[in-house]
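Taking it in order: structure first as structure tokens, then the write-up.
A single protein chain has been omitted; all remaining protein chains appear in their positions.
Up next is subunit A:
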Amino acid sequence: MTGLEKGGRATVGGGPLLLGVRHHGPGSARAVRAALDAARPRVVLIEGPPEADTLIPLAAEEDMRPPVALLAHAVDEPGRSAFWPLAEFSPEWVAIRWAVEHEVPARFIDLPATHTLAWGKDEGAGERPGEGVGDGDGAGSDAGSGAGSGAGPGSEAGSGAGPGSDAGSGAGPGSDAGSGSGPDSDAGSESGPGSDAGSGAGPDPEAGSTAAPAADADVRIDPLAVLAEAAGYDDPERWWEDVVEHRGSAEGDAFAPFVVLEEAMGALREAYGSGGHDRALVREAYMRLQVRAARMEFEDEVAVVCGAWHVPALRQKTAVSADRALLKGLPKVKTDMTWVPWTHRRLSRVSGYGAGIDSPGWYGHLFAAPDRPIERWMTKVAGLLREEDRIVSSAHVIEAVRLAETLAAMRGRPLPGLGETTDAVRAVMCEGSDVPLALVHDRLVVGDVLGEVPQSAPAVPLQRDLDRIQRRLRLKPEALERELELDLRKETDAGRSRLLHRLRLLGIGWGEPAVSRGSTGTFRETWRLRWEPELSVRVAEAGVWGTTVFAAATAKAEADALGAQALADVTGLAERCLLAELPDALPVVMRILADRAALDTDVGHLAQALPALVRSLRYGDVRGTDTGALAGVAAGLAERIFVGLPPACAALDADAAEEMRRHVDAVHGAVGLLADVPAPRHGDLRGRWHSVLRVLSVRDTVPGVIRGRTVRLLLDDGELGQDEAARLMGLVLSPGTPLADAAAWIEGFVGGGSGGGMLLVHDERLLGLVDAWLTGVPADAFTDVLSLLRRTFSAYEPGVRRTLGELVRRGPGERRGVTAAGSGIPGFADGLDSARAAAVLPVVRLLLGLGEVTQGAEGNGVDNNLAGVAG
């Protein structure tokens, strides 16, 4: 404890000025600024990767606007990366700015990223299983990309690393933990207790950042939680807010808060040691060495800004050799660093890319507001609600402020916090409703702030990844437009297709799909390629989505799915995900698809979506993707259609009925394909569809065209006997039925895409029914049904029409059947002359290839191929 007393009293005299902070704490940030102003050190040391030292001057540039993040990535493997996000209210950012403004050197002193990234590499395979569970904070949030990290080099890490920094916030070298963990995105963004603990540990970012070693996940302690518990708070976050963030701007001793905090952390570390943060020991050893080096140079006029948890360790007196020993033999990987723009949304936990704070907008407000933060906040909220056309008067603002302050007093808090202000806004301005409140949360509490980095910042890893892939696939970006034919059965071409589809998802329109010439097979694709210079800018913009094309496209597809409004948009997206082969994005897209489908009340929409889905299933088959989830969703969609179709078919006008008939046809086709795909829940999909058709076929409120169609479909599937079909037809064509309805029934039964009139040719009983009905139509009504009938029959092939005409002229129904001879068609003999017919047989055999065994085999092969092409 002697050390910290020194630090407290003699900030400049007795040692370096150690400023323990909570990452992303506005109170800490303010305190750091005040302390730096008071101490005026000659060098500022900041917790962060030293590779970024050269990037610090960029912070002074005009067009550098937080939130931004330092991005470290392995040169050979852009997917292996880590982020250090910095917001305007981050103490580290404040320290950087202070140093730049006062022309004092600033240095990062944390363990170099070259080691921390290599750490992640070692663990990539070994420790992954534990991570998803153990540290929901750091690793779990990996945006659903964990799968197959071994195969796709770091592909997952791109998205993984970001979230890793969740709790790691400013510090998180451990954010590399992302590189292989958290198999599902839910785990991250909602990992509840896990992430709360880690990120609540504000002053101890390492709780999250050292997340990588999953093994010790459960023994790590959350220092803030311990302190808060000691103070009688159940919510560490709230305790920290009350004690640190909500204290007014530092009055009096600028160093006092740091002394108090250091004392608390010191006590904690005495009790808990490293608290399970084993890697922190190594990092602290490195930091100690750096601080020592800085003191050699600048004596004691050194200020260190680091997580509060580290302060006692940095104060500790240890032998240089012991520290060196700890650092021996660390793995290394070649890394590169740059600044990337960041957003408030990513700073928040909600996005799954969180840096561990719920309310960046609120913190930003606390940091920026010169005084009366609550009044200013309420005014902001009122402004937002007014923009959205809610009536909010100044009186509302006054009452909301009063309520918030009284609530805080009742809850025994020094100042209203976010909880109190939110409660007050809900009760006073939102009339108790959470709907406008969600808007406030989204726009203000989280906020839409987007950072910017100067042009001179080094290239983003996404560009490097793209370059690599372009080289590998021998696909050069050329300004000249050209067409590219791809045969998806070839490995390279399939890779090219995937790349182009992924880039399209990212909004990088390098290639546009064109209509294939000749073949329409699913294994062929044609693209029109053209590289415009501004596409480079697009690539830089897309850099926020991830560090590799794969990871970025995955993240973008997921975000698009979340934002998609219409059901058809999501199905389209699912199709594109399959084309771009983004298996990790698929579960999210499927979940949203299922949600949208569940809430869509229009059966038409569902019926439109189903064929597209089934089509996707088939694409998936061609490309060998796993489509189990897709099949499940498709089955669910079909289920909803089955339930919704009968009521939706009632009371339709002619146009709507015609459209619904097309839907019925489409669903019929889709169900046929779907039932062939083995998947859970499919069960007797076809059987249930048939029972739906049966319901439709006999329900009088269903328009004739649909009823006729359903009878025909049932008949074709062998679900309905000829007799039953004839009975149903007889019912419809009996005199009581309105003529238009009957004509529509006939249209549905034998018209349109139902295989022409061959049915009528072969089943004369049906023809007889139609004939009898038609001759019974009164003359004055005949013109009414004529147009419908004309539409039905004129679509037939000439041969069918002629045969029908002949049959009708002879009088249908009089002949038993075609084979029963009797009176044949005029111009033909009654019986079959088998001798003359037999003369054709050799030619037919030759055509069919049935003459010889060997030929037969070949013939079959050809046959199959043809079928394959057609498919």
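The rule is short, and it goes like this: a residue touches a chain if its C-beta (ideal position, glycine included) is under 8 Å from a C-beta of that chain, and two chains touch if they have at least 3 such contacts; residues count from 1.
In this text, contacts and distances are computed from a predicted model.
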item	value
Identity of the absent chain, which is to be given by its UniProt protein name, from "Sodium:proton antiporter", "Sugar ABC transporter permease", "AAA family ATPase" or "V-type ATP synthase subunit F"	"AAA family ATPase"
Touching the absent chain when the full complex is considered, from A:Asp37, A:Asp63, A:Glu229 or A:Glu431	A:Glu431
Absent-chain contact - pick from A:Ala87, A:Ala113, A:Leu384 or A:Leu403	A:Leu403
Sole residue of A:Arg640, A:His668 or A:His690 that reaches the chain not shown, by the stated touch rule	A:Arg640
Option from A:Ala479, A:Leu599 or A:Ala779 whose C-beta touches the chain left out	A:Leu599
Sites on subunit A contacted by the missing partner chain, in the whole complex	391, 393, 395-396, 399, 402-403, 406-407, 410-411, 419, 423-424, 426-428, 430-434, 591, 594-595, 598-599, 601, 636, 639-640, 642-644, 647, 681
